[in-house]
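Apart from one protein chain that is not included, each protein chain of the complex appears where it belongs.
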């Protein structure tokens, strides 16, 4: 029963390629935004992450998607996103694209929480996931 | 010993995000272009695919990438790409990002060859990979 | 008193550059979408344009924008758009970006209505603006 967000997409002209369907890298752009929205709704804007945890970014470690049904100009769909799993220093967000009752695509992003490296301030270092941060994504009863 | 292509990238301003590193969906854009280049160098432009095989597209079935080292504005790297595996109706392209001797990222695209569906001309249908097409990617001695 | 549309923008991470502000070409992307919305609200989707006028596209002839105040990640603004002028075969859409009472940018797109060229079907030819099309953008009392 983890926190879930719905990110709404209206496919625009520039998202589509000469085949008339969404150019697939756009899906990853939307995954990134859906994760932002998921964190925002958990009360963790990028500013909050810095203030509360010293986390200046959520660098991507791995991203993947299966594409089942293409979408076209002016079609709409929803990306339903939730944290699917937590490791010590990583978490994986599941993103499912839905239109009506159809699953269009299913993606996953694995990210870390990045704090400034104490010796190399221009680099990031993954920190252990704080328990109270994780709690913000669990048990909300929304799913 | 399969055919290999090197797609050269110069990271531009608009490819980078406020953290100063490449916005990760851009990597998938470059994967798509590297696959185009791989096919072009095999003598299979999009026009050739239509003329010789009735293949009007190479729809993406799955895309994935692990990100090891970020890249910044004006850095250069090469995406080295080759077909890693062939299934009956699918093939997987491996994309490795290299700068100097460092592996920056490693991605894979799984695609099908799409011909017009005989009964639904606005839809595509995956065809079995023709043996002579596959041969164009094998045994070139380049890798 | 011409028809006006408000296109809402939430600035996302990938829209911003390493300076932390919107990468300016994104504004033209949004202008394109705002024009789509303006036509849609006038009852002229791309399908309608084909069916009623044989118009298969609205190619851009000229685009311009002045940029007054930059926008940053997660800021919101509205693009207020209307047809500013009609020529025989061209029309100009004015796009103004507003946040609160501040004018952020002001752009213009000049477009033509493109029908298939009778002798070169792969090319477009600008047609005179139909009077009843123009009427759909005038006198709506919205502005």
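So that you can tell them apart, the chains are marked A, B and C in the order they are listed, and the count of residues begins at 1 in each.
Methods note: a contact is a pair of C-beta atoms (placed from the backbone, for glycine too) under 8 Å apart; a residue touches a chain by one contact, two chains touch by 3 or more.
Just so we're clear, the structure is a prediction, and the values are computed from it rather than from any experiment.
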Candidates A:53, A:73 or A:86 - the one touching the absent chain: A:73
Contact partner of the left-out chain, one of A:20, A:54 or A:130: A:20
Residue of C:63, C:78 or C:127 touching the missing chain in the full complex: C:63
Listed residues B:29, B:82, B:95 or B:108, member touching the removed chain: B:29
Of B:74, B:89 or B:123, the one touching the omitted chain in the full complex: B:74
Residues of chain C (touch criterion as defined above) contacting the omitted chain: 19, 23-26, 28-29, 32, 56-57, 59-67, 70
Where the unshown chain meets chain A, residue by residue: 13-14, 16-20, 23, 25, 73
Residues in chain B touching the chain absent from view: 12-14, 29, 32-33, 36, 45-46, 73-74
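Keep this in mind: only the chains that are shown with their structure count from here on.
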Centre-to-centre distance between chain B and chain A (centres being mean Cα positions), rounded to whole Å: 24
Distance from chain C to chain B - Cα centre to Cα centre, in angstrom: 34
Touching two or more other chains - residues of chain A: 29, 32
